[in-house]
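A single protein chain has been removed from this complex, and every other one stays in its place.
Going in written order, the chains are labelled A and B, and every chain counts its residues from 1.
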Amino acid sequence: MRSKLWPELAGFAALALVVAALPRFISDFRARELAIVGMYFIALLGLSILTGYSGQISLGNGAFMAIGGYTTAVLSVNGVYGHQIRDLWTIPIAGVIAGVAGLLVGVPALRLSGVYLALITFGIAVSFPQLPKKFDHFLGGTTGKILNLAKPPFGLATTTNNWMYYLTWGIALVLLGVAWWLVRGKTGRALKAIRDSEVAAASSGVSLATYKTFAFGISAFYAGVAGSLYAIANAYVNPDVFPIILSVYLVVGLAVGGVDSLVGLIFGAGLIYFLQNHADTVAGWINHLPALSLDPKQPGIPSMIFGAVLIVVMLLLPTGVGGLVRRLFGSLTSRLYTRS
Amino acid sequence: MVLAAFTWTEFAQQLAAGIREGAIYAGLALAIVIIYRSTRVINFAQGEMATFTTFIAWSLMNHGLSFWTAFPIVLAIAFAGGVAIERVVIRPVEGAPVVTVVIVTLGLALLLNGLMSVIWGGANRQFHGPFSTRTIDVAGVPISVQDIGIVAVSVGLVGLLALFFRFTKLGLALRAAAVNPESSRLVGIRVGWMLALGWGIAAVLGAVAGMMIAPVVFLDPNMMQTILLYAFAAAVLGGLDSPIGAVVGGILLGVTITLLGRYVGFIGSTLKLPAALMLILVLLLVRPGGLFGRVAVRRV
Partner (left out) sequence: MCAIVAAVAVTSADARPVATPGVTADEIHLGSSVPLSGEAAIAGNVARGIEAYFKYVNDKGGVLGRKITFTYLDDGYDPGRAVNNTIRLIQQEQVLAVFSSLGTSNNLAVRKLLNDAKVPQLYVSSGATTFGRDYKKYPWTIGYIPPYSEEGELYGRYVVKNIKKPKIAVLYQNDDYGRDLLGGLKRGLGSKAKSIVASVGYDPTSADVQPQVTQLKASKANVLMVFAFGKFSLQAFNAVSRLGWKPQIFVNDVSSASALMAIVPQNAANGSISIVFGKDPASPLWRNDKGVRLFQSILRKYGSSVNSRDLKDGYFTAGMATAYTMVDTLKRAGKTLTRQSVMNAATHLNEKGNPFVLPGIVLHTTPSSRFPLTQVRLQRWSGNAWHPFGKLISAKPG
């Protein structure tokens, strides 16, 4: 494992360089789009630790994003004892609160296996949007909560979009480093052991409960940070900002990207964003095929395109893009996780 | 919200509505369980498949056919569709990770939903069911004939399926293929086609559920979305590998949630789904396989 260190560090540095330099070459709005991709990426990082590493499927991480987003909203708007909190400082708090929620979910999750866990977490994704409607005095209901527009701090001379870009990808790189460090060490080995064989892991003294719960907490923390950033970027939250389908999209991004590949996760995050917001571009590509002329404005066509793309991609690449990349480029790729 | 006072008449009516809701959940939950038992796949497209076949029924009836003439045609189309989906879309990803198959069924759901909007449009439409909308007096309580009919058809269908699985060779082969594919192949069962058959049967169950509920809730592409969520809940409640569980779970869930939503002000309409989740979570903690299911317990 030691010999893989230099390629991975080099890959990380290359990524950091690209992130830093990119805004100079792209439009302002594109920077905002990449910022949102970054938020999905952060959420997917967390989800990959949970699913790719500890082998627990969660169809509910959108709810953890919502917890993070609402934490930021409540702290910024309602404040604490009337004192509104600056949006930046709410990000770690949102992550921690979401993380605690994740730990709380992780405990009963221990008793559930595979499909049952997937469906229960899906139930969480379905149920969570109802809470702001029930407790609407505090959480705003469907009217939602309106935050102050995000602005670069300390009077930095940059646009809001660039600021969100750097903020998001800065945090993403830090969290990427944290995830890398986690899975390289004892935690990662324990989680991998659990994923490969729970019986063997437990027999060799690995505390299943601790690590599995911890994985839930970590993935929820990441999702909470992502949700917080998303709330700041939109300056608005309501249940429809974190809909049920968001949890599904996260799993889509994970599956299509490839559960344990860095390149795959970035690709997955990009795909989630792209398919939602650039359906007309995809329709344009499809219309090059003979006998097809799709109008992306016709109700129903965007859904059909999204669904068809998902099916085709999964049929062609069952292990996701990450699997494809690994097959093509072998050990040269900067990989987040080493497979022993 | 101003809650109306309690009357026994109203309670009986709410109970009847709950049983009827539960019958619909039971039908869909059974479809989910059949597919899960045979292919280990959670079919997220189950609701959209049901709505799609209901739209086909609507089209046939729009062209002049009566409900009972269209009914067997739609079931045949549903069966063929289910088999085709299994062979074309599910089979290629049979060995793939669970996540992959989940995504495929989700993609299928999106595709079908969009297709319905494109073909038939998103507006609500009336669906003329086979049952009259009269009410009859049951021990002093006005109950709708339609509700009784829905429950009767659902129960009847479940009964037929039970007989099929128990007493026919094909049913036995299906069960064998689900439980032990390897040994089944050894005795000459075409396991691949058994899986497709399971999907076909599930599609038929969905079609019936759709045609039963459409007269009540009106037909539109999104008709089954909330119902599917409750059907998943019912399937988990009953145990994902237990057909009996699906039926019992469905009815139980329908009644409990309707009554809770009506008589517990805090839950009301807003927290019905979360309440269902809580109930099932608590149950699963006590019985990890649901009411009737079995989950292997490893003691380490």
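One rule holds for everything that comes next: a contact is a pair of C-beta atoms (placed from the backbone, for glycine too) under 8 Å apart; a residue touches a chain by one contact, two chains touch by 3 or more.
Not measured: the values here are computed from a predicted model.
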Among the options B:44, B:79, B:199 or B:230, which residue touches the chain absent from this view? B:230
Absent chain, residues of subunit A that touch it: 27-29, 32-33, 36, 130, 133, 141-144, 146, 149, 161, 230, 233-236, 238, 240-241, 243, 276-277, 279, 295-300, 302-303
Against the hidden chain, subunit B presents residues 1-5, 7, 9-10, 13-14, 17, 21, 114, 117, 121-126, 133, 135, 142, 144, 146, 216-218, 220, 222, 226-227, 230, 258, 261-262, 268-270, 272-273
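Note that only the chains that are shown with their structure count from here on.
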Chain centre separation (subunit A, subunit B; CA means) in Å: 32
In the complex, subunit B residues that touch subunit A: 36, 40, 42, 89, 92-93, 95-100, 102-104, 106-118, 121-122, 221, 229, 232-233, 236, 240, 270-271, 273-274, 276-277, 280-281, 284-285, 288, 290, 295, 298, 300
Can you name the residues of subunit A that touch subunit B in the complex? 51, 57, 59, 108, 111-116, 118-120, 122-124, 126-127, 130-131, 133-134, 198-199, 202-203, 208, 248, 251-252, 254-256, 259, 298-311, 314-315, 318-320
